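Every protein chain except one is present and positioned as in the full complex.
Entry: chain A
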């Protein structure tokens, strides 16, 4: 049996009373996921030193994947290489010192240990009232004393070097700090920042910087800019307003490393920030920013979490993604005026492709759009691109909080270049930005049955929903299947029969002696679950009847309902649009046929097989 690492017995007591213990060894006895916004779950661990339990141990988010890989299972023994503690004030419960684990090494896996070591009891030495700003004597690791809340039974005091003792419980300068060994300044990792401590210095790289923006509203006006900061522990958004914005705007340069201190921290507004941090900071008048000229290699370059383009189709709108692709096509600049504020917008759409053999439209705005040069087909990297959905297709946007790099010098970029230059972009199979509303084309809509569509409440929102169904036409309403429309080629407005052989079009403001028929067929279609009344317009109706609207109109005049009988009992794949439409005050969920196609049995079969595989688990890969 493998040797089981020994725990640093008694270290918890010391750590929680503020003593700096170098690389303590503890056992994990449990973990709990604390859901955070936008998938930034944090893990709360129950750790033991063999003597005391501490359930207020938080795992820094960048270590979450360790847990996901199962390396932090129950009973695992780990060495805390870097950690810090901070005081969390919960008014009703008093203060709590929380242990934040920033770096750890697994010494013995939970499986090998197989049991809880010792009989640890919950540590109750806290809470300490915030008023008692006297440095609480902390026990040395060896002190075998019981937990008394006043600490009087404790023996030795921590070394004098400890800067501990600030009344706010800040853990300035604790073990977590020295990330710059030998540097002039002790710095804190970004991941350890919280609103509960304010004496820190971070050494961070600016990964993005916004332009200077101004605002003006009822409360006043001003300007601001923001930047994204990153170090090896994490990232954070920082914003500077008014004077501070002026003061720091020119100083801050993207990709440079700075020492930053004395900012205000607050909960991040995820609407504006896509960074993986629950907090963001604001520059105050006391904020100091100092360029770091010495060794900056320890601060990593930007981190990316690239999403293959083909997968963008499955990402929810408004989410932020990191995408890298080759710019295959470049659209023209488009200028338009905003509907609400008369502001002029400039945009340009470019098409990115990657080795997932899919393409996506990326929208650039403002200066990025104007200055973009796509004819060399550069590799484009976008961090924090916003996914948006339009007409069933997904596009990505270079929005607020996104940043773009052209021909980035990273391995992924070079790989893509090589792929593309060797004909990689020639066989793009899918375009995730294809709009289903455009009709015609082979847009991908979800296969649903009418029953499923009803369960999903399709069309209940403001936005239309699209789906496809294999169904059979089984009832056609002949009354009002056609209407008399303006004979002008581009005008399809219904005309008013003036009962004197003239037909008046209100839109063209003219009377004609003739009109043209247009189709507006209401019919009931059914699949094996249920049926729905759907509406189809001219082109679809002509396709279904195999005749022009003119012929259909005449046939109805002559034969009445019988003229539409040929439509019945034929199966098609219908692409339908479901949307709530208002008729007076009453909302009605209306379904419109966007497109029909003969049933492609092979394709339909594939869909059914997929469903069967999901139901039975047979032959699933």
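Here, contacts are C-beta pairs under 8 Å (C-beta built on N, C-alpha and C of every residue); 3 or more make two chains touch, one makes a residue touch a chain; residues count from 1.
Please note the rule applied: contacts and distances are computed from a predicted model.
Novice: Assign the chain not included in the display its UniProt protein name, restricting the answer to "TBC1 domain family, member 5", "U6 snRNA-associated Sm-like protein LSm2", "Replication protein A 14 kDa subunit" or "N-terminal nucleophile aminohydrolase".
Specialist: "Replication protein A 14 kDa subunit"
Novice: Looking at the whole complex, which of A:111, A:475 or A:609 touches the chain that is not displayed?
Specialist: The one listed residue touching the chain not shown is A:609.
Novice: Under the stated touch rule, tell me which residues of chain A contact the chain that is not displayed.
Specialist: 601-602, 605-606, 609, 612-613, 616, 618-619
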